[in-house]
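Shown below is the structure under consideration.
Note that this complex is displayed minus one protein chain, with the remaining chains in position.
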Amino acid sequence: MSATDSPVSLPPPDTAERSPWGEVLHSLSRSGTFLTGLGIVVFWIVCALFGQHFVPYDPLASDIINALTPPAADHWFGTDQLGRDVFSRVIIGSRDILTVAPLATILATIAGTALGLVIGYFRGIVDDIVSRVLEAFMAIPVVIIALLAIVALGTSKITVIVVIGLSFAPIIARTVRSAVLAERELDYVAAAKLRHEGALHTMFVEILPNVIPPILVETTVRLGYAIFAVATLSFMGFGIQPPSPDWGLSISSNYGMIGGGFWWTVLFDALAIASLVIGVNLVADGVHGAFND
Amino acid sequence: MVFLGGQVLPGNVGRAILGPFADQRAVDALNHSLGVDRPLLVQYGSWIWNFLHGDMGTSYVFRAPVAPFVVDALGNSMKLALVAFVLVVPIGILGGVIAALNVNRPLDRIISLGGLSVTVLPEFVTGIILILIFGVWLRWLPIAAAWPKGAGILTQIYYLILPSLPLFLVLFGYIARMARSGMIEALDSDYTRTAVLKGLRWRTVIWRHVLRNALLPTITVIATQTGYLIGGLVVIETLFRYQGIGSLIFTAARGKDFPMLEAGILTIGIVYAVATLIADFLYSVLNPRIRLGAEQ
Partner (left out) sequence: MTDPRQATNALELKELSVAYRVGRRNRAVLRNVNLTIKAGEAYGLVGESGCGKSTVALSVVRYLPRNGSITGGSIALDGKDVMKLDAEALRRARADSVSMVYQDPGKALNPSLRIGRQLTEIFELTGVTGQAAEDKALAMLNRVRISDPASVMQRYPHQLSGGMQQRVAIAMALANDPSMLILDEPTTGLDATVEAEVLDLIGQLRRELSASILFISHNLAVVSNMCDRVGVLYAGMLVEEGSTRDVFNDPRHPYTVALLRCLPRGGQRKDQGRLDTIPGFLPGIGATIVGCAFADRCALATERCRAEPPPLYELGEGRLSRCHYHDRAQSLPRATPAEIAAVTPKQAPPVLQVEGLNKTYASHGRPLRAVKDVSVSLRPGETLGLVGESGSGKTTFARLLLGLVPPDDGGSIELEGKKLAPRLASRSEDQVKAVQIVFQNPDSALNRSHSIRHILSRALKRLGGLTGKTLDNRLEELVRSVRLTDRHLAVKPRQLSGGLKQRVAIARAFAGDPRIVVCDEPTSALDVSVQAAILNLLADLQSKQDVSYIFISHDLGVVRYLSDKIAVLYLGRIMEFGSSEAVFSGPHHPYTEALLSAVPKLDRTESARIRLDGDIPSAANPPTGCVFHTRCPRKIGTICETQEPELTEAQPGHTIRCHIPYDELARLQKPKAMEPA
């Protein structure tokens, strides 16, 4: 054995450094944008989960005598045309949208990731055809797809979840596809081929872990748009159905009276939607920043 | 595809129009007169043939040709979209450029975060808030986009400002964001460094070297937003009770008026395709690498 065989004099691995995920968490914990957004989102989640324990009135109980009273001490946000307490309705109104939108997003992420991995990895004719179809699909506004599907299938929460999930899946698939196209050109994929690894192993064990960051970013962004879409569909009458105190639905049933000066019946619901959507997008922006620094 | 969508939708057309209690023979008769009992392919062929000749079919609900409705609605929507577009493209790009030139300074944070926030708000939410502020409390602007008959162009624009604002806000953040990232990339590029080190004036560097390369991707994005814009129109036109293509589709969908729905959606598809073509054309005109790529 010559002296060169001893493994001395090599620098030690740099273990002091944070792992990539630790780095991301660290940068998130210092991002004001992310923390503000997280605060807003957590607030609404708490309202959805525990709201019924602290709201002053039953959000569905009508009280015709006290209909359309302006905000005052006993009804902080006033009452609507059926005399229901607007404050209680706004608090509980987070429940349906916070069920439907995340489920739709999860569906979109799973379907989109699988599709994106497959077409990005195999490319060729399958990719050409599927990508064309996805493009055509994405050209149609989500609202219109949803409109058609809901006319066809009838309105239910499941329909809304499926419709939004499937119309967002192509967008996630496109993101995953372009990330996979970049990854498959890297030499570690060729190295896997030179070990006779199967396509499934290469896609899910080799490539997938490396495309998680863009998927996470896209998923948080999509969640914001899912809330956008659910609220809009409910407002159009194709989403969440009465008697739910859902925000979009409440606005839709009360905005006709806006000219009469009954502003409190719509303003608080509008602000609630606005705060939730902005909150989610601040989170998304924070996540995006943490992965791209 | 749109046509198939309309056909696959369950629901017997005749039944939908006549209601659940109508006599089955009446339903069959109506289906026959509408031609919906013919084989699918035959219907499709004749539909496309007729569409290309300007005959978009007959509305089930109004029992009248669809075409005039669609043409009117499209015209109205174009006006609304145009007002929003004319406002948002220059302002959005300007916002993005200003943000990029002040990157990570307060002005950039304000434009970026502000743009990000308004972009994600549903149109009906910003619509409601704007109506409350400008229509109900301040009473500056009319809350419905229904101008008196024979109103001049300025009056029409006056009525369209409020409806176009929600569209403006959504597009503003999007365009500003694209313009900003394109600008930052161009500012950090080697060719910008070359230009600066040549000793060119900062203004020349920005105008001649940075802007053109920076805004190329933004142009594509603006065109892809046409699709979104149409989705937004459905909501806005409903909220402001405006007779555009969006509310036409919405009403047709609710009333299961398939010829109307199909014609409306196909029209949107054509508008989208035209917008994409224009964007591709502009992009290749502005980008010598594509225009002259074949020579290499």
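By letter and in written order, the chains are A and B; residue numbering begins at 1 in each of them.
Basically, a residue touches a chain if its C-beta (ideal position, glycine included) is under 8 Å from a C-beta of that chain, and two chains touch if they have at least 3 such contacts.
If you're wondering where the values come from, they're calculated on a predicted model, not measured in any experiment.
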Visible chains that the absent chain touches, using the contact criterion stated earlier: A, B
Interface with the undisplayed chain - residues on subunit A: 2-5, 7, 9-15, 17, 19-20, 186-188, 190-191, 193-197, 206, 209-210
Interface with the undisplayed chain - residues on subunit B: 103, 189-191, 193-202, 204, 208-209, 212-213, 286-289, 292-296
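Just so it is clear, only the chains that are shown with their structure count from here on.
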Intercentroid distance (Cα basis), subunit B paired with subunit A, Å: 23
For the subunit A and subunit B complex, residues of the former touching the latter: 33, 136, 138-144, 147-148, 151-152, 224-225, 228, 231-232, 235-237, 248, 251, 255, 258-259, 261, 263, 266-267, 270-271, 273-274, 277-278, 280-282, 285
Subunit B - residues contacting subunit A, complex: 1, 5-6, 8-11, 113, 116-117, 119-126, 128-129, 131-132, 135-137, 143, 227-228, 230-232, 234-235, 238-239, 249-250, 253-254, 256, 261, 265, 268-269, 272, 276
